[in-house]
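Certain chains of the assembly are absent from this excerpt, and the rest are unmoved.
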């Protein structure tokens, strides 16, 4: 009979790249099986895949993918937002990158793992709910695909759960700076039925940053009013 | 760097109204941002919003909204049922009310917070699953919008998770009294993929009450058969 404790935590499989915070794992497939390739409906030229997912968090990891794709010869094929967060009110993520060779895929996934650890500094998780923030000076493929961010323009993201907090953050963010909505998501619009209101905006870099920082200031006050302080799985870095 | 512990739990934001059990928060927006107003697709005349959400519970809070709207000059604009309950098998809620001024919105949200604490007395949460019950002698806007309840008629609601319990409760409730189905929801019909069967009924007030009380009697026996007693986040009041 199988004994799971005979298996080492130090994974030796060729597909394994690494893990990161928020129950994230990064993997590669060198030459994807022909039948699976067809079923996935991905472009013919991509035989190597980078595969990433986390139980918790979406914007941080999608922003990580955005940077990783810019820095490597890869393309974003799939960005899914499973309803997860391990019992909290939001999403996890499932991201597949295409590459022409497995070294590129591995490089991109390594970058994603590293950036996921960094971006987790703008995730705030209390007993009552959570907040997530992201900013990019120049949106690339992943942010475009996931949130309709205009390419090469500044991108800001804010998310609050329970959803009521997200709506007030969105209102304050839009009032604080001259930015334009690119995505507006609610429990019944665009999410996987998460308990969140999400806003993504574009505009001048300084205005977008200001909108995100305003949302963070307001969101933290509202989240903390619910009676517990958030844990932060990284180091806050937006300022 | 931001230090979340510098932020007081005693929220001073003008949007803050209060909190209630089940990780509920009630907020208002005085004059909603123009761009957000358009994105939300809400009627022109409502510039003030009441915003409410909970991580856990739906019928109790929607019934609270129903009463609050009757007692104030507000209208129900959004009722969403995120898949939540903090790891349990049901829904949270996200409710937006429209008002012509912020005082009316604040009054309605205050009433909702108070009634949410009361209605939580008919929520039963064990290690295995949960039950929720609601009753109104005269359904208003919110119950009509959420569950197709006929306006001004008696309304009864029952919900059981895991879903099998809900179906048997529904069967017994319908056999116990002369009531008519107005909503029937399952993991694949009408819910956000929750593990529940939900039934809402209308009819004569005494019949509707009888159906709900029968469902509660049967549901509790089945839930408790699973090996743990439910916690009740309020004081049971239906009788």
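By written order: A and B. Residues from 1 in each chain.
Please note the rule applied: contacts are C-beta pairs under 8 Å (C-beta built on N, C-alpha and C of every residue); 3 or more make two chains touch, one makes a residue touch a chain.
Computed from a predicted structure; not experimentally measured.
In this structure file the full complex is assembled from 3 copies of one chain, 2 of which are shown.
Keep this in mind: only the chains that are shown with their structure count from here on.
Between the CA-based centres of chain A and chain B the separation comes to 30 Å, rounded to the whole angstrom.
Against chain A, the residues of chain B that register as touching in their complex are 1-2, 4-5, 7-13, 15-16, 19, 23-27, 29, 32-33, 35-36, 39-40, 49, 51-55, 78, 80-84, 86-87, 92, 94, 96, 192-193.
Considering their complex, residues 83, 86-89, 124, 127-129, 161-165, 167-168, 170-171, 174-175, 180-181, 184, 186-188, 191-197, 216, 218, 220-222, 224-227, 229-230, 232, 235-236, 239 of chain A touch chain B.
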